[in-house]
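Of the protein chains in this complex, all but one are displayed in their positions.
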Amino acid sequence: MEEKNYFEGLFCGIKSLCTGLKITMREFFTKKITQQYPENRKELQMFDRFRGALVMPHNEANEHKCIGCGLCQMACPNGSIKVTSEFYETEDGKKKKRLVKYEYDLGCCMFCMLCTRACPQDAIEFDQSFENAVFDRSKLIQVLNKEGSKVAEK
Amino acid sequence: MFDFKIVTEWLHGALTGIMPEWAAILTESVLVALAVITLYAVFAIILIYMERKVCAFFQCRLGPNRVGKWGLLQVFCDVFKMLTKEIINLRNTDMFLHNLAPFLVVTASMVTFACLPWNRGAQMIDFNVGLFFILAASSVGVVGILLAGWSSNNKYSLIGAMRSGAQIISYELSIGMTMLTMICLTGTMSIQGIVEQQYAEGWNIFRGHIPAVIAFLIYLIAGNAECNRGPFDLPECESELTAGYHTEYSGMHFGYYYLAEYLNLFICAGIATLVFLGGWAPLHIAGLDGFNNVMDFIPGAVWFIGKTFFVVFLLMWMRWTFPRLRIDQILALEWKYLVPISMLNLVLMALLVAFGLHF
Partner (left out) sequence: METTETKTQVQAAAPATPKPAAVKPAPKPAAPTAPAENEVKPIEVEPSALRKEMERLKAEDMDFLECLTGVDWMEEGLGCIYTLTSTSTGKVVHVKTATLDRENPLLPSVSDLWAVANIYEREVFDFYGIRFTGHPDMRRVFLREDWVGYPFRKDDETEKNNPLRMTNEPLADDTEELVLNADGTVTSKRNTIFADGDYVVNIGPQHPSTHGVLHFRVALEGETIKKIDPILGYIHRGIEKIDESLTYPQTLALTDRMDYLGAMQNRHALCMCIEKALGVEVSDRVKVIRTMMDELQRIDSHILFFSCLAQDLGATTAFLYGFRDREKILDIFEETCGGRLILNYNTIGGVMHDLHPNFVPRVKELIPYLRNSLKELHALFTGNVIFQNRAKGVGVLTKEQAISYGCTGGTGRAAGWHNDLRKTRPYAAYDRVKFNEVVREGGDSFDRYMIRMDEILESLSILEQLVDNIPEGSIQEKMKPIIKVPEGTYYSAVEGSRGIFGVMLISKGDKSPYRLHYRSTGLPLVAAMDTLCSGSMLADLITIGGTVDYIVPDVDR
């Protein structure tokens, strides 16, 4: 530092340090912004569009909208969806396809929403759950269609 | 004012009544040592808790609040955890020095800790070169740090230790200089003597006014640097050297460094209190006798600890506000600013005392 700037530099420096100290002291007394997580569980509401996990909504009669077409499975970049479907014969003799098992691996889902966008029936969507931790990786593989459910008639 | 000598003399009398003199002194020494170690641990815990809470409040957070009410038990849990952790010995380290280093650091800070004047009569070590002894004892710690860095056989540790050596030795200089300034004012190096004088005549920071305030500020900066605390925490600055000289330590060996760091903070603040803020001497305002009498009712230990914690808070405030300096800047600050200023300050104080301009 230049000789003539010695004292100027010293006092400017001290002043800048004091400005900083003033700000931290003001912050010391302002209200804190921490959210206390498990306590605020009741009020904690995720945004509607938050992507927690893939779900298949069922109505009261245990009916879902999935027709087992497998478009979501094709759209998935990670192969985290496995749709098993079967053909069956209706009473009037037509061959129709129905969903047997809809497996979804939360562990390798990228939440890219390609599956929900690909779905022609709006049968799957993302929910707002966020407490997805489990102790065993195999628990992340979920079957989304409920036991005994069937496709809703239009 | 309550004189702690009543207690010590009663104890001494009681002990000599049932055992010979040498045994009584031995017993007393053991008791005092136990008291020091207990106080040391208690203050470490209080300081760590305080640091966390204060730092959190500066950073618009809440700090620990899960274990116990307001997180009061958090530090106990941490200490317990540290005690149970394995001490890992690495290959290719100098095992003897590696294990010795933390003890040197912790011993140095314990010895200095024992010098602090807690109350009138409550003083473990007091002799006529007390301040000098404090300065000498506190600088033993740097040997521990250098040894730790060298014996770890780790490049980060080595760089950290070298930085620490350069830094601490430099800052010793301005600490010594400020102490000299104050000794110039007090005329004694005895710790109790300094405090008694301040009790009678007022705190040194008021007595010595301008040079004393300058010396106080320089002492705070240099003391902070001596403790290796931010903004002078280069020896262990995590963003460059991960943890500096104690990178390779684990378990309670690391714990000793951790304890010593906080206690050094306390000691640094304690010396500031002792030399500038009157030690255990209560606040007296000349002319207000009623007020002074009320102040005298508050025990000296409360005054001492309160003032020390106030200085600790100042140091924490500094730490949590500023970014870290670079090693050449730290040395430049010392040699280009602090040393010349404290030299001038010493001259100023000498003139002040010579012409009797102090209060």
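Quick notes
Lettered A and B in written order, each chain numbered from 1.
In this section, a contact is a pair of C-beta atoms (placed from the backbone, for glycine too) under 8 Å apart; a residue touches a chain by one contact, two chains touch by 3 or more.
Only a predicted model underlies this, so the values are computations on that prediction, with no experimental measurement involved.
The chain we do not see here touches A, B in the full complex. Although one chain is not drawn, the whole complex shows that of B:F4, B:W150, B:F254 or B:W320 it is B:W320 that touches it.
When you scan A:Y6, A:F50 or A:Y88 for touch with the missing chain, the hit is A:F50.
By the touch rule set out above, chain B reaches the unshown chain at residues 55, 58-61, 155-156, 159, 230-231, 233-234, 237-240, 242, 320-329. Taking the complete complex into account, residues 9, 12-14, 16-17, 19-20, 23-24, 27, 33, 47, 49-51, 75, 77, 110-114, 126 of chain A touch the chain not shown.
Methods note: only the chains that are shown with their structure count from here on.
Put simply, the C-alpha centre of chain A and that of chain B have 51 angstrom between them. Within the complex formed with chain A, the chain B residues making contact are 56-62, 65, 317-318, 320-322, 336-337.
Residues 1, 10, 17, 20-21, 23-25, 27-28, 30, 32-34, 36 of chain A are the ones that touch chain B when the two sit in their complex.
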